[in-house]
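Pasting a structure here, questions to come.
All protein chains but one are shown at their positions in the complex.
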Amino acid sequence: MGITSSKQLLEMHKECKATFEKYPKKVIVCCGTGCIANGARKIVEAFQAALAERKIKDFSIEAVKETGCHGFCEQGPLVVIEPHGTFYTHVKPKDVEAIVEKSIAGGEVIEPLLYTNPVTGNKVERYQDVSFFTHQHRIALRNLGKIAAHDIRDYIAVGGYQGLAKVLTSMTPDQVIDLIADSGLRGRGGGGFPAGKKWRTCRNVESDVRYVICNGDEGDPGAFMDRSMMEGDPHSVLEGMMIAAFAVGAKNGYIYVREEYPLAVIHLQKAIQDCEKHGLLGDNILGTNFSFRIRINRGAGAFVCGESSALMRSVAGEVGEPRAKYIHSVIKGLWDKPTVLNNVETYANVPIIAMNGPEWFKSIGVKNNSGTKVFSLVGKVRNTGLIEVAMGTTLREIIYDIGGGMLDGRPFKAVQTGGPSGGCLPAPQLDLPVDFDSLTAVGSMMGSGGMIVMDDKTCMVDVARYFLHFLVSESCGKCVPCREGLYQLHELTERVCTGEATEADLEKMEKLSEVVITASLCGLGKSGPNPLMSTIKYFRDEYLTHIREKRCPAAVCKKLITYTVIEEKCTGCMACITACAYNAITGERKKPHFIHQEKCEKCGACVAVCKPDAILVE
Amino acid sequence: MRGRYIVTPHLCTGCRTCELACSFTHAIDGKPGRSRIYPLAAGYKDLYVPVVCFQCEDPACVKSCLVNAITMNDETGAYEISPEKCVRCMACVAACPFGCSLFDKQHNLVIKCDLCGGDPVCAHFCPTKALVFELFDEEELKEVV
Partner (left out) sequence: MKPVTLTINGKLVRATQGEYLLGVLRREKIDIPALCHHEAVEPYGGCRLCTIEVTKPEWDGWKDYVTSCLYPAADGLIIQTDSPQVIEIRRTILDLYLARCPEAKLVQDLAAKYGVMKTSYQTVPEPNDCILCSICTRICDTMGFKAISTVNRGHGKEVAPPLDQPPDACVGCLACALNCPTNYIKWKDVGGTREIWGKKFELIRCEQTGQPTITREFADYLIANRNINADYFKIKDSAHRTETSLGLGKIAQWTREEVK
């Protein structure tokens, strides 16, 4: 089964393409982790059952594809009928019969399953017309939602491994490095370091052994970009690694996948096996001198192992603690050998850049920030999910045009970018173009692509406290500024949330943050104070309100808020009394109820059950 | 600077001047260190022999040191213990078959003869020339190095 030449690959491509396009209609069932959690597998089973029963002209179970994440997770489970693009949302297994009857056998559209534009109220028939998708420019996510994630034939059908073939048969390693450097591809994991420069440095170190590693650790809370790519288009990652390995002269590669991504591991393993079977991994790939093997390493639940030197120690079987990187890991990395470490998304871009050339890539995005970036847009927006936009797209476009605007029409307060290493930006920054440099200039960072939208019911002090808590528990503990400094910053921020802090404490936090940023050993510590510093910078008044007035304007910080019954609105239904686990509410039927503050734990259960909205939280 | 001790035992009176010289030469902050050379009764009447590190060719102390704190000084040929590297585990003290690695409790140092950098002071001070340090001539040096 081995493909021993690029000519053979081209032939296989033609075969696979023919098979891929065999049926005039295709049913795409989104099987990203999100939709699976929502029951996508049952939908696939329903299609299997429905198609076992009846024969449909020009259609069979082969035309039902389990693909990776479309990105519109808010609307899942998703079913798309290609090539028309009929877009069905919130699909249930019981809908499948009708889909088969009406949309596949017939040519009808099932209205109730269509997506409703939240602004206009209109139904939208095709996903190409859904604003969530129209504003996107999908390059890294090009195959997601189009090909079966676990089938190499689909990948080859859409042109997979042509980039590798081109590189192996018509370019030298140095030319490949030039191509990537020329394209301006910068690391998508957060650092934004020019990939070509990294590869060149690695290649220039005298060594008989080099390694290529893919960082699939993706530890930022709320980020699932890499997960979707590893699950939904694993071959694009492998192909990217192969091209990188050829360019730098590595014979072995590792993909480090975080422990919490079992589906990604399964799909990557299948992809590697299929590549080995077809001779795309192993010795003499495509009949050339290039040999390359990839192994998967799993993490074990440590955010710090996303840091490159900690990751390499973890791959080597040691405790995942970072080391000082005055001597970079491109020079001395895994087992002290020159190592290229890049993010999943970076590798996913490489094959298409190899095919289309650097000028094409540079034509997308903005100066010094070519190409696109995948974001996980979450929080208080209408449309949460995975998106990919050209660099330079503004925050406003992302949140309003793609995100559909604020949930429940509440006012925008801030957007957190870059995860625990990033910062919060307020409304005046909404027209900021999203790229590496613009965000860093205002005290945040693009990071790996997490984007959390916050409304007026979000307390910025609480946000800082949340991220500090996360970092304190994820710190490896090796260096004092991070281990002790972040711990003390968290303690101080807690005191602001409980109303025990003073203004002197605020100054103390700022000074301590400076030292933690300067003196920490690795990126976790160095960027740890960012959420705190950026919220103090842009929301200082909110901190001062907590400190001076002992009040939380967003009504979040439990020690500073009270739950009170609005007597005029209370219908006396006793729903809250039943709901309260602390017996803090008393009252009789049809009479206004009363909340006893000393017992109230501010859990919010009463608010959740109160139909007349008679409970005031402030 | 390489050489060797020439010992003439019947000249040794056991006066312990060598011991004193060694102790004072290795003083730290004015406090004398423990001596690395010991003239001991040799089992016969009026017979004493100075016992000092043989700078063995296959030193047990070096083999026993798990942190490689004992290394040879190429100039002098002496094996020296690096006080910064030494972890005070006493492996060399227990392993030396001649008892020439010792613990200076007062200074918390594991010590041995380092030939004073090539010109041992004990030999200088020996009043009877029972202990003499002679540099190798060219021929001998070639053999040794």
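We just call them A and B in the order they show up, numbering each chain from 1.
Methods note: a residue touches a chain if its C-beta (ideal position, glycine included) is under 8 Å from a C-beta of that chain, and two chains touch if they have at least 3 such contacts.
What you see is a predicted model; the values in this text were computed from it and never measured.
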Omitted-chain contact residue, chosen from A:A302, A:L334, A:I399 or A:V434: A:A302
Sole contact to the chain not displayed, among B:D29, B:E57, B:E84 or B:E138: B:E84
Hidden-chain contact residue, picked from the options A:A519, A:L544, A:A579 or A:A605: A:A519
Hidden partner chain, residues of chain A it touches: 302, 304, 319, 323-324, 326-327, 472-481, 483-485, 487-488, 491, 508, 511-512, 515, 518-521
Residues of chain B (touch criterion as defined above) contacting the omitted chain: 7, 9-10, 38, 40-44, 47-49, 51, 60, 63-64, 66-67, 69, 82, 84-91, 93-102
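Here is the rule we use: only the chains that are shown with their structure count from here on.
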Whole-Å separation of chain centres (CA-atom averages), chain A against chain B: 67
